[in-house]
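A protein chain is absent from this complex, but the other protein chains hold their places.
Coming up: chain A.
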Amino acid sequence: MAAMLDYDRLTEDEKLEHFMERINRGEKIEADDWMPDDYRISLIRLISMHGISEIMGALPEKEWVPKAPSLHRKLAIMAKVQDEMGHGQLLLRVAEDLMAPLGKNREDIMQDLFSGKLKFHNVFHMSAPTWGDAGMIAWLVDGAAIISQSMMLDSSYGPYARALKRICAEEVFHAQHGESIILAMAEGTPEQRDMLQDSLNRWWTSLIMFFGPKSAKETGNSNADKNIMYKIRAKTNEELRQEFFTKYIPRIWSLGLTIPDETIRFDEQTQMWIYKDVDWNEFKQIVTGNGPESHNRLDLRRRSYDNNAWVRDALAAKRAI
């Protein structure tokens, strides 16, 4: 009992010191552990955005379920859409436990999404007009997501790390599903190859943006440094983007596709990819709800939430009896 009393008697400063020691030793922080407000807020910001991006991310792919070119493709993309919603469920759960002491719950997350307060990934504000886009999303957008998620598998926050472990296991299927689509198109007719090239042209800027700006000076705010300090994440935005280039550019070239950036090359001296930077002001416009599909997708999400309210009401009524 003495030790228990010892911990409860610690001052806030001592608890903070103990907390940082645990993080630096590689221990995992759990939902009901003491944590500084700053850590809690950073986690809520990161994980609620990640969770809601999974939910919104299912929408551009869902558009392709009825239009997929064969039964096999339809089943596979349907399974992927289902996975994305499942990932959203896991991540929102992690965010909700962090928000509970602040008196917030899932309803607040949904309302924050509808009001535009809660943002989602830039890529899910974009349109996916052809089957090539469905392939490009699964191959490169998911490819980019795998790189940023797997760098957090050892995150200091235990519940997030465990959710990511489940998610990454399924991402392997998503990556292969994407490869299967783009390889079929790359080996197809000239029209199919053109369609694939068009998709790459459409998605390239969004893919660069996906990892976020290099530093705070591009958009005036970056939480990456703080998250690295707390060992929530291990790498900077630019490190992740460079990893993405190294992993995927050779593959893109091997299929005879052209990257829509004539300046892109690997610099042997610095061991870095040199590329044309994007307009971070445009990025800011997109993620604040002014992307080509922002309005439609949010509207769809809102309508589906409202249309299904009767189901929640019916279940709530049954419980009250």
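General observations
In this text, contacts are C-beta pairs under 8 Å (C-beta built on N, C-alpha and C of every residue); 3 or more make two chains touch, one makes a residue touch a chain; residues count from 1.
Please note the rule applied: contacts and distances are computed from a predicted model.
Look at the chain that isn't drawn here: its UniProt entry, checked against "2-oxoisovalerate dehydrogenase subunit beta", "1,2-phenylacetyl-CoA epoxidase subunit B", "Sarcosine oxidase subunit gamma" or "Lactate utilisation protein C (LutC)", names it "1,2-phenylacetyl-CoA epoxidase subunit B".
When the full complex is taken into account, the listed residue touching the unshown chain is A:D33, out of A:D33, A:D225, A:D279 or A:D299.
Contact with the omitted chain, checked across A:I23, A:L43, A:M56 or A:L90, is made by A:L90. Remark: the residues of chain A touching the chain excluded from display are 1, 3-8, 30, 32-34, 79, 82-83, 86, 89-90, 93, 96-97, 105-107, 162-163, 166, 170, 309, 312-313, 315-316, 318-319.
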